[in-house]
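Data block below; observations after.
All protein chains but one are shown in place.
Think of it as A, B and C in the order they're written, each chain with its own count starting at 1.
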């Protein structure tokens, strides 16, 4: 098992290296660079830069060098110093920017993930056990609609409904007065209130998906002979349900955790923009728009790493959860 | 009670009761069809989809107005219902609409529309209107329904430029319903070839292909979209733009299908009948086409069906970010992107109608996919 | 009267201290006090406010000895700037809550809080002293003597003196440490030879300095008020970071410790965008207290602010300015409707949704007019590289065709929601340079005539889609390149009208940065920028080709900028414009300036290089009904510092 994991991790390295270069290249692909977008914002505010000023800025930031050279410098710094470069937009080291947003990003992502699994698994079990009941149709209907509604529109609509019903559109993750306030019970409550819409919007599509997977798996498992065996042993229905079909159905579900990790990080970008969430997605998006390439590059690199690792984690989880594979490794 | 007649020997076949026994002897496709027939929701979905595609095919004919029928007089008109009874209480057998008088609220500058009960326009079939090419071939100006000029009918209201939303939804379906089909089609071909190679031959080729798929999959799609659409040159017509988008989608989408294909190839290639064919010296191509493909073509149909809704949604997301198709060319994504302005949600909520159509389409595709999956699975009851 | 007020102030202080002490049991005696009159003390706070000369929080700090007394914080009595209130004397307290696009929108918080040496008056035609107490000028407008306010202090309490001006001039502006060239305003021009000479700045005493020009500079103060509002910098701060004082190594170290990578960028940020950094002393009404990169940027009142109202109450009234970062324009609207923000600036597009919810949201919409020539218009690049296009663009008949081939009523109704009149791009009434009849030039919708003109121009050949071809048979395409999607509806209509005339039209939306690059590379044939000029003589960029900035004159600007080395040589009426501009710079009197300015405008009227399809729309200020003293009937212009023209330090929130 350990050998397998090590082999997989070693394989991750070239993949991530390759991705990082492609990422870096793609960021540079659109015309213009950070200096041009910077000067454009400045000129919009009546503050015009001349060509000379722009050229100077380019050379200061090293943007006048060829792409591969910039890439090599960047990678060298990462490898040697753990320095991911500098964010032009924020005037901060990339790591500092990432750190600034990481806390809330993790909160949103983890809460969303927990929401997904906590909601999807019981509903999946319920709809499978009560197949074709009113409850089954209700939940399946909701989850299908959740899947079918584009996130950004759902976010806007929920925000507007929240405004018309409660007088508060619940923008952002905190009310104005709590943004810079130290942590307190009230702030936590405020955060929870503001999390409702994002969690629903970000989580709904995947929740719907999970419900369907869980339901399908459960239906398969419920018809397996081992359920009959368990019943013949005199076990109670609940016990049977939890021990046999649920446990087996959870396998593929649990193994999706690795995958969903990165998709929650990136999948929430559009929603986060609409809902004004201070998390990484919009930061990355703006970095891409503003050609803030080290920030964008590092972030994308991180995402790629997360995806690759997520796959790895999923594979390992799957192996670990499946006694067949597990015992094979033990055997070796 | 009764006498026993002499034993009669008969060929048993002639008297076999005809009860469902055909199920036991049917081909795979026939079985699928029989099982699919049981899935009511999937059948309804198939029907709705067929309807949507028919409408898309004849969109120019069905839509009362064109994509560029701007009219400052009718900006943000709420949906109009047909009427049968006029202001005097008189009943009319033909449904009709009143002509609208438009004014502005002097305070808020909002357009206000008052029906002019003097001017009644009956809804008619085959009305002359904007000229278009029927099926892209025959020039005509006949539209399925509408009212005579200067009357106007806006079933679902109008947008901020005075265009009929109903027409735009219908015309937009041409792009929105075909992008996913073509996109999935391309992904399918790529996925089939690459997944097939990977699964059938295995070994180092498989490893390399799997790594490549892994790389593509771990690629965040957002910057990819942004970069690719920024790379699209300015002077291209809508059709070309459309093709580019399809290619972007296909590029991202094929990996999923390749995985399905690969998985099936691996599991099928060790089946006895395939091994038997190999031992018998049948060539690889023949094995693939004759023995492997039929084994999972039904799964492919399902996977394809279920991949389509994702593409429909992806198209709307691209439009939200201002990438992809732009008005006056219209897709549902374009309509939703316009609808998502808070102003529209607050003041002109009918602009959210396209959302209903998107949901309907995505739902029907999902139900159809589910139905097909159930039908394709020979082990399902 | 005065005694009783003093008593009240005292009362308030005690109350506040008492309130503070109840939470802090370190001092037993204070606790006793608070126990004595815990309830009565609370009441007088409101009453007392009416007479208080400073914000309660400061009064408390003074009482604690943590802050010098008000008198010691303000300039000497005679030198205090008394800010006229718009409606009434206000009260202290409250927050100005606004949405903010983040640190890239530096001016969003910069302009309303800016305190210039000289600022424009309400009408926008003259400057008045602001940070400066006053000035004298000699008869031939060469020597300007400027007086500062004695006893005025930076927000850290360090006196603000001539030293800060001289330091700025010597060590920052002349050294170009913050990435700006010495502004044009400091050069005077010899009317005869055209020789440019840099002014001299000299200290007279701690509160007086002179600016001496070689040649007359009639508009010096106005130009300074536009180009270099902040003719000063906190010497005691910049001395600690500028490389010429601390050495390159130390500057680099400081740069890194601030989180910056490059000292150049660092110096630009600190020297130019100083209001974003809490480490830098300021003379603004509010000073930053948080990192601008955080989700909320907060500016708190400046205890050393040097303005009072007519009753002697120190400004600003509003406690703090809270700028909350937003990511999508919808949030601005929704937040305003919900009351999350109480003073927000909008474009005219949001008029209806804001107006419809005015009552429910408990705010009011205050429109400020803009000195813009149009709200929907196009600029044809006169120097576009394609010879066929350039020939057309330079032909006045072609511009006429493009103008009359478009139905302005439709544009006005659909694009501006009826707010912008269906008129030609022209100087609006009431703004310097207004020309009678200009707004109706070529405005009648006449597609037949337009087509006829195009035929006359030789564009008679058509391609298979019935689009016109150039006379030589080559493809003719008008490409409109845009940097934002806000103009989508306008461009869609424009495309339709142009194509109805047989002119194939393409739209391309690029990001702002690319648009900027393309402008420099002369790659933008057509775009939709609107001209907005408060006064040509003050800021000529948009209509005089002095550098690469406005698309219509394209690389004519580069020619001027590079002194004839690059770009396209201006000819005809364009050359005339530049000639007039040179005359303005060398003018000795205001009359001369006005005359030449008018000439420039007239040349624009004659040529109509910029075509407008809908008149200007107002800028909307959505202000909560509790915020008072916001002036109406104002002009919104960058030259006047937008909302800053309303003097925000005297805005107040009624409790």
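One rule holds for everything that comes next: a contact is a pair of C-beta atoms (placed from the backbone, for glycine too) under 8 Å apart; a residue touches a chain by one contact, two chains touch by 3 or more.
In this text, contacts and distances are computed from a predicted model.
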**Asked** The chain that is not shown, which UniProt protein name from "Peptide/nickel transport system ATP-binding protein", "Amino acid/amide ABC transporter membrane protein 2, HAAT family", "Sarcosine oxidase subunit delta" or "Na+/H+ antiporter subunit C" does it carry?
**Response** "Peptide/nickel transport system ATP-binding protein"
**Item:** Residue among A:133, A:184 or A:327 that touches the chain left out of view
**Value:** A:327
**Item:** Which of A:23, A:49, A:248 or A:279 contacts the chain that the document leaves out
**Value:** A:248
**Message:** For a quick check of understanding: of A:59, A:133 or A:236, which residue touches the chain that isn't displayed?
**Reply:** A:236
**Prompt:** In the complete complex, which positions of chain A touch the hidden chain?
**Reply:** 224-226, 228-237, 243-244, 247-248, 322-324, 327
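Methods note: only the chains that are shown with their structure count from here on.
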**Request:** State the pair of chains with the top count of C-beta pairs in contact.
**Result:** A-C
**Item:** Chain whose mean Cα position lies farthest from chain B
**Value:** C
**Asked** When the C-alpha atoms of chain A and chain B are each averaged to a single point, how far apart are the two points in Å?
**Response** 28
**Prompt:** From the C-alpha centre of chain B to that of chain C, how far is it in Å?
**Reply:** 50
**Message:** On a C-alpha centroid basis, what's the spacing between chain A and chain C, in Å?
**Reply:** 40
**Prompt:** Can you list the residues of chain B that touch 2 or more other chains?
**Reply:** 230, 340, 342, 346
**Request:** Provide the list of chain C residues touching at least two other chains, using ranges where the numbers run on.
**Result:** 330, 334, 337, 510-511
**Fill in**
The answer for chain B against chain C in the complex is residues 68, 70, 72-73, 75, 104, 107-110, 160-162, 230, 234-235, 322, 326-328, 340-343, 346-347
**Prompt:** Within the complex, which stretch of chain B touches chain A?
**Reply:** 211, 214-215, 217-224, 226-227, 230-231, 309, 313, 316-317, 320-321, 336, 339-340, 342, 345-346, 352, 355, 358-359, 361-363, 366-367, 381
**Complete:** Given the complex, residues on chain C that touch chain A span 97, 103-107, 179, 181, 259-262, 264-266, 269, 290, 293-296, 298, 322, 324-328, 330-331, 334-335, 337-340, 483, 510-517, 520, 541, 547-549, 561, 638
